[in-house]
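All protein chains but one are shown in place.
Labels run A and B following the written order; every chain starts at residue 1.
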Amino acid sequence: MVAAFVLRRLGAGILLLLTLSFLVFCLLALSPGTPLQALLGTRPASPELVDSLNARYHLNDPFLVQYGRWLAGVCALDFGQSISVQSDAPVGQILSERMALTLQLGGYALVLILLVGIPLGMLAGIRRGRRTDRAISAGATVAISAPAFVLAIVLLYVFGVALKWFPVYGTGTGFAERVSHLTLPAVALATVLSGILVRQTRAAMLTAMSQDYITFARLRGLSPGRVLVRYALRNAALPVVTSLGLILVAALTSTLFIEQVFSLPGIGTLLLAAVTNNDVPVVQGAVLVLGASVILTNLAVDLLGLALDPRTRFAVKDGA
Amino acid sequence: MAELTAVAQTVEEPEQIEGRRRKRPPVLILLAGSVAAAIAVLVVIGPWTTPFDPAHQDLMNTAAGPGGGHPLGTDSLGRDVLSLLLAGARIAVIGPVIVAAGAVLFGATLGMAAAWKGGFVDSLISRVADLMYALPGLLVIVVIVGVLGGGYWLAVAVLLLLSLPTAFRMTRSVAAAQVRLPYIEAARTLGLSVPRIVFRHILPNIFPTLLATFLLDFVGALIGLSGLSFLGLGAPPGTPDWGSLLQDGQSMLTVNPWVSLAPGLLILLTATSITLLGDWMYDRYSARGAQR
Partner (left out) sequence: MTGIQRQSAAPLLSVRDLRVKTRQGRILLNGTSFDLRAGEVLGIVGESGSGKTMTARALARALADGVSAEGEVVFDGTSLLDVSERELRPLRGSRIAMVLQDPFTALNPLQTVREHLRESLGPAVRRNKAEARSEVERRLAEVGLAAEVADRYPFQLSGGMRQRVAIATALAQDPTFLIADEPTTALDATTQAQVLELLRKLQRDRGMALILITHDLRVAFSVCDRIMVMYAGTVLEHAPTEQLARRPRHPYSLGLMLAEPPVNRYQERLVSVPGNVPPAHSVTQTCAFADRCQWRRDACISGPPPLAEVSPPGAVVEHHSACVRAADLSDEMDAAIRSRSTTADEPPVRGLGAPLLQVRALSKTFRTASLTGRRKENVALADVTFEIAEGESLGLLGETGSGKTTTARCVLGLSTPTSGAIELDGFDISDYRRLSREQRARVRRLVQVVFQDPYASLNPSMTIETALGEAITAGGAGVHGAPGTVAELLDLVGLPQIHARRHPSALSGGERQRVAIARALAVRPKLLICDEPVAALDVSVQAQILELLRDIRTRYGTSMLFITHDLSVVRQMTDRTLVLKDGTIVEAGDTAQLLDAPQHPYTRSLVASVPGPRAATADTTSKDVSREPSRKA
């Protein structure tokens, strides 16, 4: 049952990616600049050079043929060559290098979120209305209102420029250096996302804590620990899990800005560079990777929801 | 669909604690309100309050720290930072206002239509909204605006489009709750016209939610548009704009950090204040609209 559900969702996801890539392809065709200009760069546009470039990149083929060629390549896991961002490098390789850095940043931020963000949200929910709650909630409001680039610049200035605790740009080599280079960006990312998570967790905890089943559990003399974990936390987890898709969306956009501020060569800055330089294969590749990550996360969120909530689990079984 | 004939003799026992009384808004909200009001004033009179002409470049005095008549120093072209900030309020706010107003106007219309019609129309619009909601909006805008070569109004239009799902979902959920209530059904039974039911009955009861949605959408658009300017895809070069100023200042953090920090903090302050107002309004009124 669940397998059928996953297959159906994956099928829909692939369809969605196809549509997405086609739309982006159309968009690129509408672009005022052409790949030819990007390829020529500052070189004089001699007819021979133009011809050879056109032939090499199939620039004179009809629109649909170009899309079909790209698609055929993708099916064979060949994403083509970069035109201008990193001339002639295979897109697949660029993507995996860039994605690796972004994932490191994301992983680092995730650790911070799990260690700080979620516990703070739960704490605020449990101690609702008291000073702890108010302080945490106020902090979360500032965090969700703060644009990622503002936060990044403030962090960069305070801890990089003024206090000189952390490096201000670059990625560093070796594990220790990498960690120190990624600390400020990861803190910035974790802060933005924790803001959202704290609010979601707190609201979910408040809702759960005010339910009749909590009162009834207490009245039966269940231990406070059991009431907190089995009743409050389990029920509060549901809405938080459902909001993870939203968190990912926020994470992707925030990453773009944070990479930009700290000049990190991640997937976000790659997309930006490719877009502004009309590098069709790279844009297509990056959109595909990002789109797939959104689709997979949403699927994972739904599966997690199924695992947590018997109601949806039975609904899937009934084929509803 | 299923009947809700809960045999509600005293299911609704109002011997509860007295409800939240009408009281003055908390200090924090008053403060946030004042900030919002101050920004609104700046939008109108901003360009006339600048100590210097924000366009005036003083190439002999670039990236200077605070002092010498420039309270926040000068930027890379020697323009007065304070003047740029004051003059930039207009462009920083007008775009987001248009985005939020448009999103609420169209989103709410769609939301009410879906709630009122239900069935196929509802599930169709909802599916599309869900799909759009799952998109990383700003990245989409970066791709579209970047590929098409930038442009402030293009960014505003795309942002408006991508803000629709939020406004739609919020309106739909509160409006759907109203549509199911007996007083709406009674109005239908009386044969009142659909526009009358929508505008006289539903709208007044969901208005606070719409206002809250407007404020929260405004914050989203403020962050989004200034972010695009920060990436060089928003406001055209040369306009006094907070996002561009922030980006320009990043290379001068060591010489005059205020070029970046001042617009950054200003965006943060505006966004936080409006978020506080929106949250407060949502918490306070959204539940009340439904009953008693």
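Following the convention adopted for this analysis, a contact is a pair of C-beta atoms (placed from the backbone, for glycine too) under 8 Å apart; a residue touches a chain by one contact, two chains touch by 3 or more.
Here the structure is a predicted model, which means the values were calculated and not measured.
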item	value
Chains in view touching the one left out	A, B
Touching residue (missing chain; options A:T102, A:N235 or A:N277)	A:N235
Chain not shown: contacting residue from B:L192, B:V255 or B:L269	B:L192
Full-complex contact with the absent chain, from B:T49, B:S123 or B:T254	B:S123
Touch residues of chain B, complete complex, unshown partner	1-18, 119-120, 123-124, 127, 181-183, 185-192, 200-201, 204-205, 288-292
Residues in chain A touching the chain absent from view	129, 211-213, 215-223, 226, 230-231, 234-235, 308-311, 314-315, 318-320
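One rule holds for everything that comes next: only the chains that are shown with their structure count from here on.
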item	value
Chain centre separation (chain A, chain B; CA means) in Å	23
List of chain A residues in touch with chain B within their complex	16, 24, 27-28, 30-33, 138, 141-142, 144-150, 153-154, 156-157, 161-162, 168, 245, 248-249, 252-253, 256-257, 260-261, 271-272, 275-276, 278, 283, 287, 290, 294, 298
Contact footprint of chain A on chain B as seen in their complex	28, 131, 134-139, 142-144, 146-149, 219, 223, 226-227, 230-233, 246, 250, 253-254, 257, 260-261, 264-265, 267-268, 271-272, 274-276, 279
